[in-house]
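What follows is part of the complex, with its chains left where they were.
Each chain carries a letter (A, B and C) given by its place in the written order, and its residues are counted from 1.
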Amino acid sequence: MILEDLLREHNLTKYEYERIISLIGREPNLTELGIFSLMWSEHCSYKSSKIHLQKLPTSGPQIIQGPGENAGVVDIGDEMAIVFKIESHNHPSFIEPFQGAATGVGGILRDIFTMGARPIALLDSLRFGPLTVSKNRAIMEGVVSGISSYGNSVGVPTVGGETFFHPSYSHNPLVNVFCLGLVNKGKIFYARAGSPGNAVIYVGAKTGRDGIHGATMASAEFDSQVEKKRPNVQVGDPFMEKLLLEACLEVMDKGLIVGIQDMGAAGLTCSTTEIAAKSGTGIRINLDLVPQREEGMTPYEIMLSESQERMLLIARPENVPEIQKIFAKWDLDAVVIGEITDSQKLEVFFQGKKVVDVPVEAVVNLCPVYDRPSRKPENYDFLHHLDYNSLDQAQNFNEVLLSLISHPNIANKEWIFRQYDHMVQTNTVLLPGADAAVLRIKGSKKFLAMTLDGNGLYCYLDPRTGGKIAVAEACRNLACVGAKPLGITNCLNFGNPEKPEIMWQFSEVVTGMAEACRYFDVPVTGGNVSFYNETEGKPIIPTPVIGAVGLIEGLSQPCSPGFKNEGDLIILAGANKEELGGSLYLQIMFGLEKGWPPEIDLEAERKLHLFSIEAIRRNLVESAHDISEGGLAVALAECSFLSDKRFGFLVNLEDRIRPDALLFGETQSRIVFSLKKENFLAFAQLAAQKEVPIKIIGQVQGKRMLFYQSGNLLIDLKVEEAFDIWKNSLEKILSPF
Amino acid sequence: MKFGVVVFPGSNCDYDTYYVLKEILNQPTFFLWHKDHDLKGVDCVILPGGFSYGDYLRSGAIARFSPLMEEIIEFAQKGGLVLGICNGFQILLEAGLLEGAMLRNKKLKFLCQTISIRVENNKIPFTREARPGQVLRIPIAHFDGNYYAPPEILDKLKKNDQIIFRYCTETGEINEEANVNGSIENIAGISNTSGNVLGMMPHPERAAEALLGSCDGLIIFKSIINFQKSII
Amino acid sequence: MKVRVLVRLKNGVLDPQGQTVRHALHVLGYHQIKDVRQGKVFEIELEGIDQETALRLIPEIADKVLANPIIETFSWDFLD
């Protein structure tokens, strides 16, 4: 095979190839080329995103570990820490929705328990094309059952998430999975090699030809056996994962290992080289000792295999027997496949021959970093031409509200989360359905809140503002349950970064996110970048997904969004503006994806969060719900739907803005509270002190949803009827019989 | 009252169950390892929920061959109290300690939600604290909870009052709508003939704290504890 | 030696999976499908064993492990 083809198959440029030669002082052999191609891939090296990600703030007094390890670690006091991270599994989920999503869950779980933490919560952020297309329904069915089958079986509750639909995801669904674990501060583990002589131990599933780089097939020597060598879709084995989790946590708890690294995307290659590079050591392994599921595997295949449910442990040799005993108890093998050396090289042996000999530093850290050209898209200005006068206002707002609440972006997601065990481990205090999921921590008075958020359309219309709003909304969701944000993880889903327009979106989104994180004083502890989300040249809309985690202290239970008592006052915090750009209302009613997204004033937003957290802490409010997609009318309707007794409301607003903007505009920095009348004075004083504009807009009452503007009745619906529509519309589309 | 919670590979409600017994009800409670042959002298054995052996083959089908199951079968035959929750119920069926079998849920989807069950028989040690016909709010979380029994077994269950719980509406009606997983005659839990072995699909350990939404599950655990007291 | 064991639900036992497949096929317009029953198949490779032993062993394993006699029946044959 000629070099050009070989490089193309391995996604390496001529320039990168020459750099490899100069780093290792000779031409790489095929296995070595495979190793570089994996580790220098966008996925592993972050070569296009690195310089931009540096903008994000990553430090804070609570941060024990920022980006750079398998997951970030945050101190929550009382000798406890939390470990969390989000990962994408977009491409595998498009190829095989069930297995792609399932193995996505498996991968993120391993990232968490690799650090010594017991995973206690999963959340999933999903994006699909419209459900009117049967292919999209099939993808969604597969993805949801894949997540459910894996998470449920391992016994980690899937406590929340978000699901959005947009045509740009038709050929590129997004599956981002977040996991959070709890660890004793003194028992955190890292990818470390310790000193030369330490044993390298392979644990977990056997290695097969799963998900091997497509290059294998095309290389000339394999031609006679193409079928046999074809890479296989990875199949998840949650049962194996559960055993692996228990066994790994047990050896870590007993302090038997020095370091640990999961075999994620780049399998044995990534785990061996990263562990050595992080400790400045070398590593030597013998592939003949690697447990194999299939016969006749080549070094190339073994090193590049992405078989799931595997881990690499490093331990002092004298601890190996004890480790093996623990793994045997869980019916698992633990095989010594090599040792740590002082050579600073990765040396791989196969059938008595040395087949790889490369410096680990070159593989892990010396991939070229690119500052790719970026440019505003040509149609960008055109996107913002939106003439409000051309939008018909003479609508039946009852009908509009029903359209919005039955739209899959807003409709109740129970069809999804009923398939997830969201209660196992008996910590889930706020189940899916609230602004953020809340878990109690057994044996303490603390609660953890977590949420995922990201509006792709806002980012498409104005990536910098969209980036800010993604962070703001995630933190606002936390504020609504009474949680103070501790840290953020993020998954950045974009198109092809070699296109300047995509690079521009990316750079702008990250700039916006960074600004918001600084403003709210929330560091980023890690994340994931997923580029090349496009099919046939059509990229997805830029979709950052923010995972925010917060802490609740000093409360007997968190605040939830549903109305609680007849007669409670309904208060709007924040100001209404005439903003319709980027709204779901424009999309659904006019088919428009235009205009500027809502503005965001980070200072007002920050004050709102502090106010909400404090009001909840002082027990002044009965419910709190943030206003997001669908605007004020949808938020109020949700407060009724999520109310146990399905209370209605009567509100009247005096704002002199278009009624449709008042009802459905997505102006930021707003929260709907309900509270007992006797708490109003204290609440208002607090608002004044925190400089948050509030007004009483009505009260919780009856069984109807009544919305007036300056005395004109805009909406009058029975709660129960609207509730049924909101509750059942996803189910109707997905399980029509 | 000494409780033992069995740990099979893939059990995942073992700790939740342990937590309720030990931390909330302050009972001496032990984990029992599936490979051992030791019941540690407990008075009640609980087979917890989860996915023993990944639920591969059939739910519960592989776990029932665990070494400890031999002891549990003997213990049950001597009248010892055995409670199987969810996957534990499936294991008891596979092991023949209870009669019938589980099929996939009628809609072929995993179901996690809080449902209502009606106590059909409050005379057995596990339900004596419940009122007859009492409606309990307890979560379910399963894929294979569609209980099936051939006619002759079903007749026997009815004749001997072995049907302990049925899925019902919030007001206690037994109808098709309340039958979330398609079980024959809405059956959510059954006992053996002598009433010392109970299998139930809902998770009482998930309904043991007000903070988590319901305390109805405590009725089952308290029944067991009080039964023990009553016979001493 | 290779054998194949088929495990199917007994007649009369409701088969939600088969029903769903049948329904899906009807929705796709395949109205010729009158009924679908879904079962399991196990392909088992045996080693160090003669035909006679297999004749005894396979039904034993199928009865004890692979099928649940309350709801399922099995059949089997040699593959090569």
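Methods note: a contact is a pair of C-beta atoms (placed from the backbone, for glycine too) under 8 Å apart; a residue touches a chain by one contact, two chains touch by 3 or more.
None of these values were measured; they are calculated from a predicted model.
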### Query
For the full complex in this file, how many of each chain are there?
A x1, B x1, C x2
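Quick note on the criterion: only the chains that are shown with their structure count from here on.
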### Summary
Per the C-alpha means, the centres of chain B and chain C lie apart by a whole-Å value of 29
### Distance between chain centroids, defined by C-alpha means - chain A, chain C (Å)
41
### Message
Quick check: how many Å separate the C-alpha centres of chain A and chain B?
### Response
36
### Message
For chain C, give me the residues that contact two or more of the other chains.
### Response
none
### Query
Among the residues of chain B, which are close enough to touch at least two other chains?
107
#### Entry: Complex contact set, residues of chain B against chain C
57-58, 61-62, 65, 94, 99-101, 103-108, 146, 148-150, 153, 182
### Residues of chain C that touch chain B when the two form their complex
12-17, 20, 65-66, 68, 70-71
### Task
Spell out the part of chain B that touches chain A in their complex, as residue ranges.
9-10, 12-13, 15-16, 19-20, 23, 35, 49-51, 53-56, 107, 109-113, 139, 141, 143, 203, 205-206, 208-209, 211-212
